[in-house]
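Missing here: one protein chain of the complex. Every other protein chain is in place.
For chain A:
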Amino acid sequence: MATKRLMKEFSLIKKEIKSNPEYSNVIFLEPLDNLFEWRCILKGPAKTPFEQGKWELSVQVPEQYPIQPPKLKFKNKICHPNINFNTGEICLNILNQDQWSPAWNLLSTAVAVLLLLQNPEPTSPLNIDIANILKLNDKMAYDSLIRYYTYRFGNAEI
């Protein structure tokens, strides 16, 4: 089931990614040398401190996909309350088995990560420092720190 569905997703992504404005920040989403390992490049959404940044994510698809969720990780460093600065691990509810739904696909998962960039959740942080700044509502410190790290590390290339 997984391979067939992944083939389908791939052919759909090829068509959708360029034409549909909903996916304009997903610059690249393609399998590597097998269908169970994908590479994704996301662009920081406009009007956020992540603007101009580009991050590479590794996408590991389990054999049981779509019953089980894919595993996503940031490859280059990103400063975000819900993303581990060193490992790139993402804290996102839909990536957990109990919140994941098989009706989701890889593209919608990538969009969910983009939404997380726009809407951080400081109550379940993986990067405590930036989460604390957000909790204290220091908008200026939050934005400028993220902008610095975006400038410093957010430069993945296709």
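The rule we apply is simple: contacts are C-beta pairs under 8 Å (C-beta built on N, C-alpha and C of every residue); 3 or more make two chains touch, one makes a residue touch a chain; residues count from 1.
We adopt the following convention: contacts and distances are computed from a predicted model.
> Quick one: the chain not pictured, UniProt calls it what, "GST C-terminal domain-containing protein", "Postreplication repair E3 ubiquitin-protein ligase RAD18", "Sedlin" or "V-type proton ATPase subunit a"?
Missing chain, per its UniProt entry: "Postreplication repair E3 ubiquitin-protein ligase RAD18".
> Looking at A:30, A:51, A:89 or A:143, which makes contact with the chain not pictured?
A:30
> Using the definition of touch stated at the top, determine which of A:39, A:77 or A:135 touches the missing chain.
Of these options, the touching residue for the absent chain is A:39.
> Looking at A:11, A:24 or A:87, which makes contact with the chain not pictured?
A:11
> Using the document's definition of touch, tell me which of A:3, A:52, A:87 or A:124 contacts the absent chain.
A:3
> Residues of chain A in contact with the chain that isn't shown?
1, 3-5, 7-9, 11-12, 14-16, 18, 28, 30, 32-36, 39, 63, 66-68, 97-98, 101-103, 105, 158
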